[in-house]
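One protein chain omitted, others in place.
For reference, chains read A, B and C in written order, and residue numbers begin at 1 within each chain.
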Amino acid sequence: MPGNSFGHTFRFTTWGESHGPSIGCVVDGVPPRIALGEDDIQPWLDRRRPGQSRYTTQRREPDQVRILSGVFEGQTTGAPIALVIENVDQRPRDYSEISEKFRPGHADYTYWKKYGLRDYRGGGRASARETAMRVAAGGVARKVLDHLLDQPLAIRGALIQIADLVIDRERWDWDEVGRNPFFSPDPGIVESWADLLDRTRKSGSSAGAVIEVVASGMPAGLGEPAYDKLDADLAKAMMSINAVKGVEIGAGFGAAVLRGEDNADEMRMEGDRVVFLSNSAGGVLGGISTGQDLVARFAVKPTSSILTPRKTVNLSGENTEISTKGRHDPCVGIRAVPVGEAMMAVVLAGHLLRHRAQVGL
Amino acid sequence: MPGNSFGHTFRFTTWGESHGPSIGCVVDGVPPRIALGEDDIQPWLDRRRPGQSRYTTQRREPDQVRILSGVFEGQTTGAPIALVIENVDQRPRDYSEISEKFRPGHADYTYWKKYGLRDYRGGGRASARETAMRVAAGGVARKVLDHLLDQPLAIRGALIQIADLVIDRERWDWDEVGRNPFFSPDPGIVESWADLLDRTRKSGSSAGAVIEVVASGMPAGLGEPAYDKLDADLAKAMMSINAVKGVEIGAGFGAAVLRGEDNADEMRMEGDRVVFLSNSAGGVLGGISTGQDLVARFAVKPTSSILTPRKTVNLSGENTEISTKGRHDPCVGIRAVPVGEAMMAVVLAGHLLRHRAQVGL
Amino acid sequence: MPGNSFGHTFRFTTWGESHGPSIGCVVDGVPPRIALGEDDIQPWLDRRRPGQSRYTTQRREPDQVRILSGVFEGQTTGAPIALVIENVDQRPRDYSEISEKFRPGHADYTYWKKYGLRDYRGGGRASARETAMRVAAGGVARKVLDHLLDQPLAIRGALIQIADLVIDRERWDWDEVGRNPFFSPDPGIVESWADLLDRTRKSGSSAGAVIEVVASGMPAGLGEPAYDKLDADLAKAMMSINAVKGVEIGAGFGAAVLRGEDNADEMRMEGDRVVFLSNSAGGVLGGISTGQDLVARFAVKPTSSILTPRKTVNLSGENTEISTKGRHDPCVGIRAVPVGEAMMAVVLAGHLLRHRAQVGL
Partner (left out) sequence: MPGNSFGHTFRFTTWGESHGPSIGCVVDGVPPRIALGEDDIQPWLDRRRPGQSRYTTQRREPDQVRILSGVFEGQTTGAPIALVIENVDQRPRDYSEISEKFRPGHADYTYWKKYGLRDYRGGGRASARETAMRVAAGGVARKVLDHLLDQPLAIRGALIQIADLVIDRERWDWDEVGRNPFFSPDPGIVESWADLLDRTRKSGSSAGAVIEVVASGMPAGLGEPAYDKLDADLAKAMMSINAVKGVEIGAGFGAAVLRGEDNADEMRMEGDRVVFLSNSAGGVLGGISTGQDLVARFAVKPTSSILTPRKTVNLSGENTEISTKGRHDPCVGIRAVPVGEAMMAVVLAGHLLRHRAQVGL
């Protein structure tokens, strides 16, 4: 029941703070005899790693993952897989100001109210650093999915909005995602996003974003009818990512505006295959996958670690101001793209295994 | 792990299909010595009951709840509380057409793909009837919250949008919610919603909606840092309700458009109390409650049970058309209001008990 | 987390008190398309039913089970299966004496210390009546095992000891188990057990017993290495049965006296099959089944509901005496035989499904 594990059949448990010696996770429930090495996980971590462009934090964390258990002679054994990453960039810092004040929009205040203490060194468990282990677990989940599914399953994320600048979906090209520092599928918006973020950083502010994650090549039948619906688990997975404030599936909030006949995706036979004429459902009906693309979107708020001074209070109960110095992302949404992909991967691996438990493959 | 239970410390497990003899749930983990009777649960069910206006289905289900266990001499004993509701309105029906065809936008197809069978009598577990037991469990959860909290906690929901007709938040009045058939907090929109739904029903169509649920009087400190964040659990809870396609907390998707300094809720002392100057966070920071109002919104798609004929396929793999006759809600979002409240109540009861486990009250 | 559910992939949740209107359970995680009717469950309940001989309580409970959900046209649907049994024999009784006193050896005192209240009508959740739902869930589990396994799996229990009268294992004959009121596999001991229990009842006392449960036709490979070892889960399952005070696997406590070379079961090839030359392991090594017979034994204490007066205290904190009148079993161990079988069935069904999740069948 404690909150540092995710999933049931495929379950990972993470630990570690941004300013401790290391962070890690234990992935349990992985089927045996899957080829797995650090090379299968590292590329996903590299995509998330900070310091790769001027639009993400300049902290230097190589984020080299090591596998400590659960793999023998290059294959999973069925035993728990422990992954660990050393924390490298822990510069000595002057915490004297921040240690006494709550940062508005941060978890400082709520952790203090809950646990009765203040770890002033950084975000602790609330740090975005925790998301590195989600990405690592996601790398393992992808291997599980590849191993068990007949057809390739592509789980891909993209940034589709920064502040009020939204991509043009007509220009969507998955190949573009890897060619710009924003994971944008639309090359036409890259320059205006770059301009916006340069201005945002210079003004000591930050920007929000929207991410879309899509799984293509989905099997039909994954999910559960009632409380562990596939979309409910995705909603939890995405909303559990730091700074996320909203989650949509398929047409999402837009579905509220559609008429019934426009929202219900019509069906046709194409040879002996069922096809849908649209995908308002985002690939899920009644909590179970249809086989269409699984489409989730989530909104990331602008980080509250900004230079602009804000009103706050301190531990002594006095009014004061705070401005957060340091190496922060002007748009934390960018690095949330690989995290969102990873969370979709772990949800799908979990539902695939539990489907195999109850129904078989 | 099977998907018909919700929650951990406060857990309910439901069963039953829309066309079976009854539906029920078992609520486990309830503290002992809380006064509880059917009268504490029935009023919430009555709010959700169909057939109360011409804007909801004309099915007649009295939805009388009975407590079968876990209560002795008017008090909870700590043992599991079994609740049951008889299914009354099971008119004999001709299923010959529907039994062979998949209804677009319904779970028919996905259940068939998952389980390999077709319960043609109705929605089975996918029926909105299942939500009655969520409301019943929510009634128990409210009693737990009342019992354990020092201050009254009000969990209230309202309909804030049907199709593209959005309420005017300036006119928000909680007292109005009980005075119109739509749970609208804005009396000014009731007439236009009524017109819209009359037209929608006459045209054999349906409309989507957006619901907002707010908990006022929240204690600070409820929630978990990583995967079981309070907002993540709320997202799962709301997304697990039938027909929901999107969930937001606080500023939600709107947060993506805000600048960092506008999104971070500033803090001030008011006497010896911390107050926030805004509530973009919706009452949650880092997955833990701030003590501000907890604000969640969710979008409900228009029901796919419509008279307008739609293209579909049948069990024999042939193209065909379907039009769903019967007594359906033109806007299923209306009756989702008490369901959303109930889901917030069970999430909060669960987090309150697990907070008591780890930290104490 | 609340304690009224058992299992993970195959999970049942029970509710109900001995003096309430009914008792029930919800079985979740059952694979779809298994033929299941009340006829598949009732025979197991009939074996456990009281009042079938003068050696069990004379309470009259027909224990007719009804399936309320999860089955359609004679097949499981994959939805939760709700089972219910009405409580018939609730004679009005005078509780004036018992309601104020604690019965030594009963849960009266511990429930009162835990929950702060006293349900004086009977055992409440502590009543052996609760075990009826274990047997019902076990009936469903057997169907799951039959459905998924290639070879027939026989789960059979027998009474092997009452007080200090132990069967002669040389005379073990499974066919005898159904031919005497004690579930004895040894016909030679029946008369002495009958004599003993007649004397026990007349003297207002009670007797303990030892039960052995064996699964034959086991697949190898079921179980988990560390905490959810197959034998660990069996130990929990058996120890959770009312009045059980000890559990053994294979050689059990006798293994402590063996030398290493005598305890380690040697292996030989028999054609292309591995056979073991003995079964000290009881069919489990390292928490995982070997394919040999799975052998568990458990000890049941003599019931404390006896006529012989015993020293106790009352709710007012005064010393007093108590003697328990009523229709109690002189040896509750007898009726524990079908309960032990049922618990082994639910453990095996759960491990089979989780094995299918991680490894496949």
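We adopt the following convention: contacts are C-beta pairs under 8 Å (C-beta built on N, C-alpha and C of every residue); 3 or more make two chains touch, one makes a residue touch a chain.
Model, not experiment: these values are computed from the prediction.
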item: Touch criterion as defined above, residue of B:V88, B:L277, B:L315 or B:L361 at the omitted chain; value: B:L361
item: Sole contact to the chain not displayed, among A:P21, A:P62 or A:G360; value: A:P21
item: For chain B, the residues touching the chain missing from this view; value: 1, 8-9, 29-32, 78-79, 225, 353-354, 356-361
item: Touching residues on chain A - with respect to the absent chain; value: 1-5, 8-11, 13-17, 20-24, 26, 28-29, 32-33, 68-70, 72, 75, 77-82, 114-117, 119, 121, 124-125
item: Contact footprint on chain C, counting only the chain that is left out; value: 1-6, 8-9, 14, 102-107, 109-111, 113-116, 125-126, 130, 161-164, 200, 205-210, 220-229, 231-240, 242, 245-261, 263-269, 272, 274, 277, 280-282, 284-291, 299-306, 308, 310-313, 317-319, 333, 354-355, 357-359
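Here is the rule we use: only the chains that are shown with their structure count from here on.
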item: Same vs different contact residues, chain A with chain B, by half of numbers used; value: same
item: Far-end chain from chain C, centres as C-alpha averages; value: A
item: Closest chain to the centre of mass proxy, which here is the mean CA position; value: B
item: Averaged-CA centre spacing for the pair chain C and chain B, given as whole angstrom; value: 39
item: Chain centre separation in whole Å, for chain B relative to chain A (CA means); value: 26
item: Residues of chain A touching at least two other chains; value: 1, 8-9, 225, 354, 357-359
